[in-house]
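Just below is one structure, and these are the notes that go with it.
The complex appears here without one of its protein chains, the remainder shown in place.
Order of writing sets the labels: A, B, C, D and E. Residues in every chain begin at 1.
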Amino acid sequence: MKFAVLVNEGPYQHQASDTAYQFVHAALQAGHDVMRVFFYHDGVNNGTRLTSPPQDDRHIQKRWSDLAAEHKLDLVLCVAACQRRGIVDEDEMKRNGKDADNIAEGFRISGLGQLIEAGIEADRLITFGD
Amino acid sequence: MKFAVLVNEGPYQHQASDTAYQFVHAALQAGHDVMRVFFYHDGVNNGTRLTSPPQDDRHIQKRWSDLAAEHKLDLVLCVAACQRRGIVDEDEMKRNGKDADNIAEGFRISGLGQLIEAGIEADRLITFGD
Amino acid sequence: MSTLNIVNKSPFEKRTLEQCLKRVGDGDSVLLIEDASICAVAGTAYQDQLNATAELTKLYVLQPDLDARGFTDAKLLEPVQCVDYTGFVELVAQHDRVHSWL
Amino acid sequence: MSTLNIVNKSPFEKRTLEQCLKRVGDGDSVLLIEDASICAVAGTAYQDQLNATAELTKLYVLQPDLDARGFTDAKLLEPVQCVDYTGFVELVAQHDRVHSWL
Amino acid sequence: MEEDEYAGGVIKKFLYVNRRQPHGTVYALESLETVLIGAAFDQDVSMLFIDDGVYQLKKEQSPDGIDMKNFSKTYRALEMYDVEKLFVERESLEERGLSAEDLLVDVEVIATADVKALVDEQDVVLSF
Partner (left out) sequence: MEEDEYAGGVIKKFLYVNRRQPHGTVYALESLETVLIGAAFDQDVSMLFIDDGVYQLKKEQSPDGIDMKNFSKTYRALEMYDVEKLFVERESLEERGLSAEDLLVDVEVIATADVKALVDEQDVVLSF
């Protein structure tokens, strides 16, 4: 079955991103297709490479990036939410006149259309949030 | 009177940072001293200079930075919370082997001791959060 | 030794207001801000609970939050007093401590 | 045409559970995850409400969230079934749609 | 005839469930942005306002004092995007001392008992 996942909260503050990760991991293990994980609202904060969580804690961003690399997952950060929260790739850096980018490996920034498209193309859309 | 303020949520997602800003602004207008604004939990996300909110919306980070410049406000981001969420100054960049920093003008990163100290030294500590 | 209690969530969404109210008493104040501001309006399901609270406790609401939500001209509960941000600052100064119910 | 309803907040903190339960019915399922998992435990103030719901609606709880909160060996409400993340995925596949009550 | 800008040609039923106040969190605004973007895909869209979500449609919002945008006018523009199915739950209005006259758009008022039937028709439920 083809799943799409929506993540509405950032890492650590709420359990939403953790549960979403465990769900996606289990879905892939069970042989399902996860066609996209869309990060909206504070969810875009999962996609910064600048976090350094404590050694004895899970590394939420790295866990997503690793899963994406292993399973060719499409991790999409909503561009409007990124602009409000300071998640920037090279294009956004240039477009908004910023002096640094912070996007993590395996994530890409795109529009809300990607969420609607996921809703249309996937058999099930599952939302994780606060 | 001497106030200290604690902000526990990031910009835009919750109203907490907005209300805290309006409170601090009004306190300064009324002639009070605001000895520190401490940003904890997702509150540290107020301190990134990489946001580009829509033109017709308030610029929450810039508003804090401008207020700090005008009133010599001490805006402190909790270091442990910054590490979990990817808010980085030059020192933290070097210490954690990161390739970019994103801290905004007028903010500094320091330890939780600064919050306790604020609680001791201020006449009133007011918390804004979710 | 009075406490300014701040509630910022709608009682329809979170239980914060009722959790606050059962632990405050004589001399305390409760300030409704952000999403909690709407329960200062007359006619909601929380009106009796707030009117009862007001027998011991002072009730305030942050006017700019009421305005934002479309209740500038609404009838408010009789015991509730409106404050702006300057009034909020004064309330903090007048009480011995602030307890934000998050 | 069944719906998997997901609730992730404690009914002691937010009203999400009661808001969900009054709008579900025959053939629907409710999955308790994260901070909502604790109300699957017998003896809480929500036990009667959940037992009544179970007459029409299937109830599930995410076991890893119960474990995290110290309820691995606790007595659960009789109608509640435990699932792990794999079981969660199966529930999503078995229902026609998912409604997350945020 | 409706346009079909989405190449796939599939038309699904999308329900947006709105349960939060405006302004206190960003969800109402960002949910509305999703609906507007989604309109280009010509899906079968409904919006449901229950619980505190009914406050999103309250007339006379004036967020100047909290320095926020008054996006409530955008609900009036939804018609132009062919988003015409707005449902509001009667019991949610009543608990809050509100009625349909307090709302800035025409809506269909439904009962709590009707919500399940509406949800049961949907392919996708998005809740912010």
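As a convention for this text, contacts are C-beta pairs under 8 Å (C-beta built on N, C-alpha and C of every residue); 3 or more make two chains touch, one makes a residue touch a chain.
These numbers come from a predicted model, not from an experiment.
Every visible chain touched by the undisplayed chain in the complete complex is listed here: A, B, C, D. Of the listed positions B:16, B:34, B:50 or B:81, the one in contact with the omitted chain in the full complex is B:81. What subunit C contributes to its contact with the hidden chain is residues 1, 3, 15, 19, 22-25, 28, 97-102.
In the full complex, subunit B touches the hidden chain at residues 6, 8, 40-41, 80-81, 84, 111-113, 115-117, 119-121, 125, 127, 129.
Hidden from this view is one chain, which touches subunit D at 8-10, 12-13, 34-35, 38, 41-45, 47, 63-65, 67-73, 84.
Methods note: only the chains that are shown with their structure count from here on.
Fewest steps needed to get from subunit B to subunit D, stepping only to touching chains, is 2. Two chain pairs, D-E and A-E, are compared here, and A-E has more C-beta pairs in contact (counted per touch definition above). Rounded to whole angstrom, the centroid-to-centroid distance between subunit A and subunit D, based on C-alpha atoms, equals 26 Å. Taken residue by residue, subunit C touches two or more other chains at 8, 12-13, 34-35, 64, 84, whereas all remaining positions touch fewer. In subunit B, the residues touching two or more other chains are 12-13, 15, 19, 22, 57. Interface note: chains touch in the pairs A-B, A-D, A-E, B-C, B-E, C-D, C-E, D-E.
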